[in-house]
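Removed: one protein chain of the complex. Kept in place: all other protein chains.
Note that the chains take the letters A, B and C in the order they are written out, and that residue 1 is the start of every chain.
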Amino acid sequence: MTTAVRSMLDSYPADLGALDRDALAACIEACVSCSQTCTACADACLAEDTVAELTKCIRTDLDCADVCAATAAVLSRRTGYDAIVTRAVLQACAAICKACADECDGHAEMHRNVPRRGRRRFRSRYRVLHIP
Amino acid sequence: MTTAVRSMLDSYPADLGALDRDALAACIEACVSCSQTCTACADACLAEDTVAELTKCIRTDLDCADVCAATAAVLSRRTGYDAIVTRAVLQACAAICKACADECDGHAEMHRNVPRRGRRRFRSRYRVLHIP
Amino acid sequence: MTTAVRSMLDSYPADLGALDRDALAACIEACVSCSQTCTACADACLAEDTVAELTKCIRTDLDCADVCAATAAVLSRRTGYDAIVTRAVLQACAAICKACADECDGHAEMHRNVPRRGRRRFRSRYRVLHIP
Partner (left out) sequence: MTTAVRSMLDSYPADLGALDRDALAACIEACVSCSQTCTACADACLAEDTVAELTKCIRTDLDCADVCAATAAVLSRRTGYDAIVTRAVLQACAAICKACADECDGHAEMHRNVPRRGRRRFRSRYRVLHIP
C-alpha cells in the first residue's frame, strides 16, 4: 500500500517543499496498517478463551486503532500544514503505540496467539516514532 | 446529550474511583459535539462562494473532527485506564482545537456565515482544555 | 446537542431546499449519541465479570459505533447531496442498530447493568429508522 500512499503524495498539485516523501508515506502506511491490525487484534482477543485476562489489551487496541486512524488522516493532509498540531498528534500516537506494544509483550508468554500479533504490531509501530 | 454520556458512566460496572463524572461527561460531550460541528463546518465552507480562501479552514476542520472523535472514544473507555496516553491525546486535542479556533477567528470579519460557526465552536472547545 | 446540530444546519450558506431540518438534526444527533453510547457500552461490557458471555455484544457495539459515526458524518454534509448514497448508508445504519438492540435485549435478564444501557440505546436508534 505504500506505493498508493506515495503516488497520492506525488500527485499533490501544490509545492510540498523539502518534505521527505518516502518517510512520510512510510509513516502514513504504518499508521493505517497499525489501525487495521489493532482492530483485528481486539477482535481476536475477544475470541480467546482467556478473554477475561485480555480486557486491558482489548481496550488499548481500540484506543490505538482510533488514534492511529486519526494520525494517518492528519498526516495525509498537506494543505495548510501546522507543525504544532502535527507534533502533538504524533506524540499522542507514539504514546498509545508504546502502551499497546508494552501490553502485548506482557501477554507474549501466556497466550499462544497473542505474541505473534504483538510482535508484528510492535514493528509497524516502531516506525511511527521516527517521524521527523 | 450530556445526560446520555453521564448515564453510561453511571452504569459502568466497575469502580470509577474519585473521578469527577460531571467533568468527564462534559468533556466527552464537548469532543463529540465539536467533531460533528467541524464536519458540518468544513462542508459549509465548501458551499461558500469564497471557498478558495477557506481551504486552510476546511483542512483544520477535518483534522479537528478526526482528533476530537478519537479523543471522545479514548475518554469514553474506562477499562485499563492509562494516564500517560490520556494526557497525550488531550494535548493533541487541545492543540488542534486552538488551531481551529484561531483559524475561524481570522475569517470572522470577512465571511458572513463563518464567525457564527467559529464562536460556537470556540466555546465548545474551550471546555476541553479544562480536563483534569 | 441537537441545538448545535440544528444551528450548523441553519448557518449553511447555500439553499437546503424543502429539507425537514428538525428531523435531520434529530437523526444526526441520534447517530452521534448512539456512536458514543456504543463505544462506552463495549467498554462497560469489558469490565463485567461475565465478559466471556458478552463478546458478541461487544463486537456488535464496536460495529455500531463505527457505522453510526460514518452515518452522522455523511448526514452532516449537505454539499453535493446524493440520495442513493444516503439511502444505502442509512440502511446499513438501521441494520447494525437493529442487530445491536436485539443483542442487548438478549442480555437484559441475565446481566444487571446491560439492560439499562440496552434500552437507552434502542430508543436513540429507533429514531434513526424514521429518516425520510
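Here, a contact is a pair of C-beta atoms (placed from the backbone, for glycine too) under 8 Å apart; a residue touches a chain by one contact, two chains touch by 3 or more.
Since we're looking at a predicted model, the values are computed, not measured.
**Q** For the unseen chain, which displayed partners does it touch in the full complex?
**A** A, B, C
**Q** Going by the contact rule already stated, which one of C:25, C:73 or C:104 would touch the omitted chain in the full complex?
**A** For the chain that is not drawn, the touching residue is C:73.
**Q** Where the complex has a chain not shown, which of B:27, B:46 or B:101 is the residue touching it?
**A** Checking each option in B:27, B:46 or B:101, the one touching the absent chain turns out to be B:46.
**Q** Extract the touching residues of chain C with respect to the undisplayed chain.
**A** Per the touch rule, chain C residues meeting the hidden chain are 55-60, 62-63, 66-67, 69-70, 73-74, 77, 79-80, 82, 84-85, 88-89, 91-92, 94-96, 99.
**Q** Residues of chain B in contact with the chain that isn't shown?
**A** Touching the missing chain: residues 42-43, 46-47, 51-52, 55, 58-59, 62.
**Q** Mind pulling the chain A residues that touch the left-out chain?
**A** 1-2, 4-5, 7-9, 11-14, 28-29, 32-33, 35-37, 39-41, 43-44, 46-49, 65, 69, 72-73, 76-79, 112-113, 116-117, 120, 124
Keep this in mind: only the chains that are shown with their structure count from here on.
**Q** Whole-Å distance, chain A centre to chain C centre, using C-alpha means?
**A** The mean C-alpha positions of chain A and chain C differ by 26 Å.
**Q** Please set out, as single numbers or ranges, the residues of chain B touching at least two other chains.
**A** Within chain B, residues 69, 73, 77, 79 contact more than one other chain.
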